[in-house]
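Take a look at the structure set out below.
The complex is shown incomplete by one protein chain, all other protein chains being positioned as in the whole.
== subunit A ==
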Amino acid sequence: MSHTFNGPENIHSQAKAALDDPQLRQNFRGAMDYLQDKRRSAFADPDEESKIRELSEAIRQRCLSKLPELLELLDANCSRNGMVVHWAQDETEANEIIANIAQQHQAKTIVKGKSMVSEEIELNHEMAKLGIECLESDMGEYIVQLDGDKPSHIIMPAIHKNKQEVSDTFEAHLDDFTPTVDVDELIQTGRTRLRQKFHDADIGLSGVNFAVAETGTLCLVENEGNGRMCTTVPKVHIAITGIEKVVEFLSDVPPLYSALTRSATGQAITTYFNMISSPRKSGELDGPLELHLVLLDNGRTQAFQDEEMRKTLQCIRCGACMNHCPVYTRIGGHAYGTVYPGPIGKIISPHLMGLEKTKELVTASSLCGACGEVCPVRIPIPEMLQRLRTEAKNPPKPDAIAIEGQASASSTLESLAMKGFAFAATHPKLYHTGSWSATKLRGLMPNKIGPWTQCRTSPKLASNTLHQLIKARNKRAGGES
């Protein structure tokens, strides 16, 4: 099944469709249970877990507090190492930069390692318009691309499919494929078909997990080796990343790397860890002849400008928040209609796309806090959601800068209701008349109250409020004494 992205505005209908698909729900539940278990065993010692999380948070906060200067330093050091550094304000600029590089090399094919930022700028689509073919080489991305689909998870793009469904995809799109549900065989199939592509591609493109300012080093975390192939075999390597991925010191990397892999898949270490510091030097036998780094803003500075929302940028894209989210577990990644799904998607997408489009997204949470509890860099995701809800409902505070789509969810009716609530709650007499009459008139309560009663009976009010019972109790006590 291919999932058209209709945007986060349509989360209601997209979620409904996902909820009505038993196979999809089973796939997600099974996969998330598995990933939760993995994470649990990777952090068996809760004290160690909290130490790692505190350290990771501190590192990310320190780096973000110096973001502008670290980016300058990164640019200087990467350039000194022989990379070409590009700054892109938005998707259009990023695509133009990449298209220009491709055109300079008369490139026809780009082989890609996993990069969510490339999804963010819809690179494949934009390059196709120019006659440049992008080939996904990460196994999950490869499957998703064969389907003409989008990733449903930031770490495991094809997690929405089970083995049988992967086999079905291969059968539909690959010649000489014999259907199988043997995972090794499926992977081997992908690997064999991809092998030649690495050699043929004109350009390799990858994401970046950590960009080290002090040394000008790009770190890439992966398990399949395709990342290394993409970044070493083609003549040109383009790395693209969001501006928030910069870290100050090389020594910041090991703790973050450990927090990342343990949170994501429960691995102590990944199969591959690439540290890229320059294009091929003279005398070296391999490596790209040209190395470009594209630094993308695309709304990140908006989050950066606000001290509280800046925490959103601490994210190291481990996916643990979605793996533990009861909403994500049930509706899966596509229903969100955003590149980044799950809890992190709900708090970063408003900056990337504006609140107007994402206002339904920020309400799609019970604020249960399962995400914040596992986030390795301790982003208080529920607080971020509460904050974004406030921004969606209200004009900016007098001293603050409006964020894109500010107040787009403001509703006169709801706002009146909430003002009424606040007025009543601060005026006890009025409030208690309200709850008194509610309990007294409970027979008149409608037994259908909108969406609540689609799966529940309506709540039953008691015949007296606690306030009344206590009054009566005190009276009795007074009478007895």
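Everything below uses one rule, namely that a residue touches a chain if its C-beta (ideal position, glycine included) is under 8 Å from a C-beta of that chain, and two chains touch if they have at least 3 such contacts; residues count from 1.
Keep this in mind: contacts and distances are computed from a predicted model.
Q: Can you tell which of "(Fe-S)-binding protein", "NADH-quinone oxidoreductase subunit F", "ABC transporter permease" or "Protein GlxC" UniProt lists for the chain that's not drawn?
A: Going by UniProt, the chain not displayed is called "(Fe-S)-binding protein".
Q: Among A:177, A:249, A:273 or A:431, choose the residue that contacts the chain missing from this document, as touch is defined above.
A: Candidates A:177, A:249, A:273 or A:431; residue touching the omitted chain: A:431.
Q: So which bits of subunit A touch the chain we can't see?
A: Contact residues on subunit A toward the absent chain are 12, 15-16, 19, 25, 326-327, 330-331, 363-370, 372-373, 383, 386, 388-394, 409, 414-415, 418-419, 421-422, 424-426, 428, 431-432, 435, 438-439, 450-462, 464-471, 473.
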